[in-house]
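Removed from the display is one protein chain of the complex; every other protein chain stays in position.
Right, chain A next:
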Amino acid sequence: MSLLDSVLVILGMFLVTFGVRFVLFARAHKVVMPVFLDRALKFVPVAVLTAIITPMILMPDQYMAITLLNPWLLGGLAAFAVGIWRQQQLLTILVGVVVFFVAKYAISL
């Protein structure tokens, strides 16, 4: 890539990325969120985070792996169970990560 192309790629990527992230913040004091939207937006964390991690857990190698030989699934289930049971974030992370790495190691034996 030429220098000009490199600059254009980075400039273009910067503009669209920053634009998407900033456009609503820029108008935040004028934007009046309709009530229905505000009620819908409270589902954003659960919806987006679930959509990010579910494929990572269920298809770590791009195909479905609902099996006890999938450390991502085992670690995810353990974290989920602890999270529902205790709702302490640190404990949830810790148990999930330990189960994941133990399972990964055990399966590789």
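Structure notes:
FYI, a contact is a pair of C-beta atoms (placed from the backbone, for glycine too) under 8 Å apart; a residue touches a chain by one contact, two chains touch by 3 or more; residues count from 1.
Keep this in mind: contacts and distances are computed from a predicted model.
The subunit not displayed here is recorded in UniProt as "AzlC family protein", chosen from "AzlC family protein", "Ring-1,2-phenylacetyl-CoA epoxidase subunit PaaB", "Succinate dehydrogenase flavoprotein subunit" or "ABC transporter permease". Screening A:M13, A:L69 or A:A106 for touch with the missing chain picks out A:M13. Take chain A: the residues that touch the chain left off the picture are 1, 5-6, 8-10, 12-18, 20-26, 28-29, 31, 33, 36-59, 64, 71-72, 75-76, 79-80, 83-84, 87, 89-90, 92-93, 96-97, 100-101, 104.
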